[in-house]
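Structure below; questions to follow.
As you look at this complex, bear in mind that one protein chain is not there, while each of the others sits in place.
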Amino acid sequence: MENENVKISTKNVNLYYGENHALKDINLDIKTNRITAFIGPSGCGKSTYLKSLNRMNDLVPGCRITGSFLLDGEDIYADGVDTNVLRRRIGMVFQKPNPFPMSIYDNVAYGPRVHGIKSKAKLDRIVEESLIGAAVFDEVKDRLHKSALSLSGGQQQRVCIARAIAVQPEVILMDEPTSALDPVSTLKIEELMNTIKDKYTVAIVTHNMQQAARISDYTAFFLVGEMVEYGKTDDIFSRPKDKRTEDYITGRFG
Amino acid sequence: MEKASEYAATPAVKPKAASSIRSRRSGLTGIAERAMKYLFTLCGVTAVACVLMITIYMIISGAPAIGKIGILDFLFGDTWYAKNEQFGILPMILTSIFGTLGAILIGVPVGLFTAIFLAELAPKALKNIVKPAVELLAGIPSVIYGLLGAMLIKPLMYDLEEMIFANDPTHKFTGGANLASAIIVLAIMILPTIINISENAISAVPNEYREASYGLGSTKIQTIFKVVIPAAKSGIASGVVLGVGRAIGEAMAIILVAGNSANMPSLFSSVKFLTTGVVAEFAYSSGLHREALFGIGLVLFVFIMIINLVLNGILKSGKKKEAKAKK
Partner (left out) sequence: MTKNDTQNSLCKKHIRISDIILKALIFLCSAVVVAMTLGMIIYIAVKGMEGMSWTFLSTPAFSYPYENYGVLGNIINTLYLVVITLLVATPIGVGAAIYLTEYAKQGRLTKIIEFTTETLSGIPSIIYGLFGSVFFYNIFKLNYSILAGALTLSIMVLPTIIRTTQEAIKTVPLGYREGAIGLGAPKWHMIRTVVLPSCIDGILTSVILSIGRIVGESAALIFTAGIASELTSFDSIADVFTKVLNQGGSLTVQLYQYAQRGGSEMKYAFSTALVLLVTVLIINICAKLVAYRVRKKRS
């Protein structure tokens, strides 16, 4: 592989929900400033894996994780890790647009405020930059103080992306960010992802293989808790090494 | 008849078939069906009739006294002295308002924090202790609160009173039967209302909001106070309004601790609430005095109606918001 830096490195990852062995021995390195896509049929563990990267699984009762997760060489699951700092560095965009029931401005300013920024001027600047970064500023600039719930689904999702960007994370995790959206909004968000990868490392879970092929640099294929194959997106889609990967991307199952 | 057509869901192709569907409803079953419908309708409007009757009777029995005394003298007169036919209820109105405010001031924070504990922080085992405790608190009859107030809170407040006014020769000692005691009893009484309604409102906040907040690196407490509580605010507000309604209408819990003289409200003076005034004097009242007590009832009724309207407004705006969010 080319001379690329590893942002998050995971080794021998196993995850259990109670008795259920949901992730089996995953070894995967996410590269800096690249888009890495996780594909696979529903229930294959790709979302679970994604959520373990910023420890959102901590909130699930009965969830047990082993293995090593390193963010820039630092152990994510070490004792004494402040998950709040971790999640500020590894942001997240969810499947269903979930803006808070507040104004657009307050949504985007939420993160910075939580992390202690109080100056109005500073917040104004962050909100504007984030909304521009999420390619939604022009559509909402006249109604920043209206409820974010009044926006369309696609706009809501971009506001959520702006909200994630506003805390200046290093990595953005996206859990099927377009699955609840119409094709036009999906296209806008895909374009957006291409522009933000210069600044951020992006990991995205998607159901949609074309989407993975269009936008990602690397692709990992998951199947029933195992990572079957991981490599450059072009290689995965044109020269899959594993039979199961080939079956999946050619639409023979899933 | 119209019911029959309602369930003949598909439009009749042949008119004859339609009429045969209709005809089946004649005879005994038909009569029973119709009779039951009217009976249920009657039951349904009973509630309406009750509210109408209560309103009418409160006005009929309360208005004459207000007319005789004069509405301004009644509402704003500052002396209540039945023997001299002086019926000014301003002290009682103010006592009821301040008493309720005081109870809200204490009860809402305590109740809200407990609701947060139950909905967001409590491990299951603890929740199984706190929740039944709150349910029990809700079920305890109000006279028992009064009894406990008289035995436990009154002496405590008396000690406090003696400490504060030790060097004040002008202070009229109440023996602990004062507004402060009443406020504490009321605050405890409204706790279950506030806790239950706030807990439901907090639990109803969708989990996505919490996830989004955690995803941005905020702590659990930040999430609760900056996202969850604001999202649940209309539910919490309706809990507070219901609490206000309970506090302003409560009589038996405070009659034993409030002291029962119609003074202007201050924390350590003996006071009469609108409610306790009625209960304390009703039995021996007659003539204009009794009519004036019904006048007090009418004033209280108007207060409650205003509170109900406010509550209805809050619930409606909350529903509107929800509908919007769903869109």
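Letters are used for the chains, namely A and B, taken in the order the chains are written, and counting of residues starts over at 1 for each.
One rule holds in what follows: a residue touches a chain if its C-beta (ideal position, glycine included) is under 8 Å from a C-beta of that chain, and two chains touch if they have at least 3 such contacts.
Keep in mind that this is a model prediction, so the values were computed, not measured.
S.K.: Using the touch definition from the top, which of B:E161, B:E211 or B:E250 touches the missing chain?
M.R.: Considering the complete complex, B:E250 is the one touching the chain left out.
S.K.: Quick one: which of A:I35, A:L50, A:I76 or A:V202 touches the chain that's been left out?
M.R.: Counting the whole complex, the residue in contact with the absent chain is A:I76.
S.K.: Of the residues in chain A, which ones touch the absent chain?
M.R.: 5, 71-76, 78, 80-82, 84-86, 89
S.K.: Name, in rising order, the residues on chain B that touch the hidden chain in the full complex.
M.R.: Contact residues on chain B toward the absent chain are 3, 7, 25, 29, 32-33, 36-37, 39-48, 50-51, 53-54, 57-58, 60-61, 109-111, 113-114, 116-118, 121-122, 129-130, 132-137, 139-144, 146-148, 150-152, 188, 191, 195, 219, 221-222, 225, 242, 245-246, 248-252, 255-256, 275, 278-279, 282-283, 293-294, 297, 300-301, 304-305, 307-308, 311-312.
Going forward, only the chains that are shown with their structure count from here on.
S.K.: For a test of understanding, state which residues of chain B touch chain A in their complex under the given definition.
M.R.: Within the complex, chain B touches chain A at residues 206, 208-209, 211-219, 222, 226-227, 230-231, 321, 324-325, 327.
S.K.: Contact residues on chain A for chain B in the complex?
M.R.: 54, 56, 59, 83-89, 91-92, 94, 96, 98-102, 110-111, 113-115, 147, 149-150, 160, 163-164, 167
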